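Just below is one structure, and these are the notes that go with it.
One protein chain is absent from this view; the other protein chains keep their places.
For chain A:
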Amino acid sequence: MENGQSLEWVFWLGTLMMSFLAVSVIFLAVFYQRKVFEITQRETAVSIKAALKAEEKERNRVAADLHDGISGNLSAILNLVRLLEVTEKKEAVVELTKEIKKALETSLNGVQRISYNLDASFIRKTGLASGIKRFFSPNTKLVRYSRTRRLSSAGTPSVPF
(Lines give C-alpha, C1' and ligand atoms only; values in the text may rest on other atoms or scores of the structure.)
Protein backbone atom coordinates (compact mmCIF):
# COMPACT_ATOMS: atom_id res chain seq x y z
CA MET A 1 0.00 0.00 0.00
CA GLU A 2 2.77 2.39 0.99
CA ASN A 3 4.72 1.34 -2.08
CA GLY A 4 1.64 2.04 -4.16
CA GLN A 5 1.28 5.50 -2.66
CA SER A 6 4.94 6.41 -3.15
CA LEU A 7 4.69 5.12 -6.71
CA GLU A 8 1.72 7.41 -7.29
CA TRP A 9 3.70 10.37 -5.94
CA VAL A 10 6.62 9.54 -8.23
CA PHE A 11 4.25 9.18 -11.14
CA TRP A 12 2.47 12.51 -10.68
CA LEU A 13 5.64 14.40 -9.88
CA GLY A 14 7.40 12.93 -12.90
CA THR A 15 4.45 13.63 -15.17
CA LEU A 16 4.18 17.23 -13.97
CA MET A 17 7.90 17.82 -14.52
CA MET A 18 7.83 16.28 -17.99
CA SER A 19 4.69 18.24 -18.90
CA PHE A 20 6.35 21.46 -17.80
CA LEU A 21 9.37 20.54 -19.92
CA ALA A 22 7.05 19.85 -22.83
CA VAL A 23 5.37 23.23 -22.54
CA SER A 24 8.79 24.91 -22.54
CA VAL A 25 8.80 24.53 -26.34
CA ILE A 26 6.39 27.45 -26.40
CA PHE A 27 8.91 29.60 -24.53
CA LEU A 28 11.60 28.44 -26.97
CA ALA A 29 9.41 29.47 -29.89
CA VAL A 30 8.80 32.92 -28.38
CA PHE A 31 12.52 33.35 -27.73
CA TYR A 32 13.32 32.31 -31.30
CA GLN A 33 10.81 34.76 -32.78
CA ARG A 34 12.38 37.59 -30.77
CA LYS A 35 15.81 36.63 -32.11
CA VAL A 36 14.47 36.61 -35.69
CA PHE A 37 12.87 40.02 -35.10
CA GLU A 38 16.19 41.45 -33.85
CA ILE A 39 18.08 40.01 -36.84
CA THR A 40 15.47 41.43 -39.24
CA GLN A 41 15.71 44.85 -37.57
CA ARG A 42 19.50 44.83 -37.91
CA GLU A 43 19.33 43.77 -41.56
CA THR A 44 16.80 46.51 -42.31
CA ALA A 45 19.02 49.12 -40.63
CA VAL A 46 22.04 47.96 -42.69
CA SER A 47 19.98 48.06 -45.92
CA ILE A 48 18.70 51.56 -45.20
CA LYS A 49 22.23 52.75 -44.37
CA ALA A 50 23.58 51.25 -47.61
CA ALA A 51 20.76 52.81 -49.65
CA LEU A 52 21.35 56.25 -48.07
CA LYS A 53 25.08 55.97 -48.71
CA ALA A 54 24.51 55.02 -52.35
CA GLU A 55 22.09 57.92 -52.76
CA GLU A 56 24.58 60.36 -51.24
CA LYS A 57 27.31 59.07 -53.54
CA GLU A 58 25.04 59.50 -56.54
CA ARG A 59 24.08 63.03 -55.54
CA ASN A 60 27.78 63.90 -55.10
CA ARG A 61 28.54 62.46 -58.54
CA VAL A 62 25.72 64.44 -60.17
CA ALA A 63 26.89 67.59 -58.36
CA ALA A 64 30.45 66.99 -59.60
CA ASP A 65 29.20 66.39 -63.17
CA LEU A 66 27.17 69.57 -63.06
CA HIS A 67 30.01 71.59 -61.57
CA ASP A 68 32.79 70.23 -63.80
CA GLY A 69 30.84 70.06 -67.06
CA ILE A 70 27.76 72.22 -67.28
CA SER A 71 28.82 74.94 -64.87
CA GLY A 72 32.09 75.55 -66.80
CA ASN A 73 30.29 75.62 -70.16
CA LEU A 74 27.64 78.04 -68.91
CA SER A 75 30.34 80.33 -67.51
CA ALA A 76 32.09 80.23 -70.89
CA ILE A 77 28.79 81.04 -72.66
CA LEU A 78 28.18 83.96 -70.28
CA ASN A 79 31.64 85.38 -71.04
CA LEU A 80 31.04 84.97 -74.78
CA VAL A 81 27.67 86.77 -74.51
CA ARG A 82 29.34 89.62 -72.57
CA LEU A 83 31.97 89.83 -75.27
CA LEU A 84 29.23 89.80 -77.92
CA GLU A 85 27.57 92.81 -76.28
CA VAL A 86 30.73 94.94 -76.70
CA THR A 87 31.81 93.63 -80.13
CA GLU A 88 30.95 95.80 -83.14
CA LYS A 89 32.73 94.01 -86.02
CA LYS A 90 30.36 91.78 -87.99
CA GLU A 91 32.95 88.97 -88.57
CA ALA A 92 33.77 88.84 -84.82
CA VAL A 93 30.04 88.70 -83.97
CA VAL A 94 29.54 85.79 -86.41
CA GLU A 95 32.54 83.96 -84.92
CA LEU A 96 31.38 84.60 -81.33
CA THR A 97 27.85 83.38 -82.21
CA LYS A 98 29.36 80.16 -83.58
CA GLU A 99 31.37 79.68 -80.36
CA ILE A 100 28.26 80.32 -78.23
CA LYS A 101 26.28 77.80 -80.30
CA LYS A 102 29.05 75.21 -79.92
CA ALA A 103 29.25 75.77 -76.16
CA LEU A 104 25.46 75.48 -75.88
CA GLU A 105 25.50 72.17 -77.82
CA THR A 106 28.24 70.83 -75.52
CA SER A 107 26.22 71.89 -72.45
CA LEU A 108 23.07 70.27 -73.86
CA ASN A 109 24.99 67.01 -74.51
CA GLY A 110 26.33 67.17 -70.98
CA VAL A 111 22.81 67.60 -69.51
CA GLN A 112 21.52 64.75 -71.65
CA ARG A 113 24.39 62.52 -70.51
CA ILE A 114 23.72 63.28 -66.85
CA SER A 115 20.02 62.62 -67.45
CA TYR A 116 20.75 59.26 -69.18
CA ASN A 117 23.02 58.19 -66.32
CA LEU A 118 20.36 59.00 -63.73
CA ASP A 119 17.67 57.02 -65.54
CA ALA A 120 17.61 53.63 -63.72
CA SER A 121 14.43 52.35 -65.41
CA PHE A 122 16.33 51.73 -68.67
CA ILE A 123 18.60 49.13 -67.03
CA ARG A 124 15.64 47.53 -65.28
CA LYS A 125 13.81 47.14 -68.59
CA THR A 126 16.62 46.23 -71.01
CA GLY A 127 19.41 44.79 -68.84
CA LEU A 128 22.94 45.74 -67.77
CA ALA A 129 24.66 45.27 -71.17
CA SER A 130 22.29 47.73 -72.88
CA GLY A 131 22.73 50.13 -69.98
CA ILE A 132 26.52 50.15 -70.37
CA LYS A 133 26.23 50.60 -74.14
CA ARG A 134 23.89 53.51 -73.66
CA PHE A 135 26.20 55.03 -71.06
CA PHE A 136 29.06 55.20 -73.55
CA SER A 137 27.00 56.15 -76.63
CA PRO A 138 26.87 59.95 -75.98
CA ASN A 139 30.72 59.99 -75.67
CA THR A 140 30.97 57.98 -78.87
CA LYS A 141 28.99 60.70 -80.64
CA LEU A 142 31.46 63.37 -79.38
CA VAL A 143 34.40 61.29 -80.59
CA ARG A 144 32.74 60.92 -84.00
CA TYR A 145 32.03 64.67 -84.17
CA SER A 146 35.63 65.70 -83.43
CA ARG A 147 36.89 63.09 -85.95
CA THR A 148 34.67 64.53 -88.69
CA ARG A 149 35.79 68.08 -87.89
CA ARG A 150 39.47 67.14 -88.11
CA LEU A 151 38.97 65.62 -91.59
CA SER A 152 37.08 68.72 -92.85
CA SER A 153 39.60 71.30 -91.59
CA ALA A 154 42.63 69.38 -92.86
CA GLY A 155 41.01 68.67 -96.23
CA THR A 156 42.87 65.38 -96.39
CA PRO A 157 42.56 62.35 -94.08
CA SER A 158 44.58 62.91 -90.86
CA VAL A 159 46.04 60.36 -88.43
CA PRO A 160 43.30 57.77 -87.98
CA PHE A 161 41.92 57.09 -84.48
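A few comments on the model shown:
We take it that a residue touches a chain if its C-beta (ideal position, glycine included) is under 8 Å from a C-beta of that chain, and two chains touch if they have at least 3 such contacts; residues count from 1.
The rule is simple: contacts and distances are computed from a predicted model.
Here one chain is missing from view; checked against "Ribose import ATP-binding protein RbsA", "Transglutaminase", "ABC transporter permease" or "YhhN-like protein", UniProt names that protein "YhhN-like protein".
Contact with the omitted chain, checked across A:Ala22, A:Val86 or A:Leu128, is made by A:Ala22. Remark: the omitted chain is touched by one listed residue; of A:Val36, A:Leu78 or A:Ile132 this is A:Val36. Within the complete assembly, residues 3-4, 7-8, 10-11, 14-15, 18-19, 21-23, 25-26, 28-29, 32-33, 35-36, 39-40 of chain A touch the chain that is not shown.
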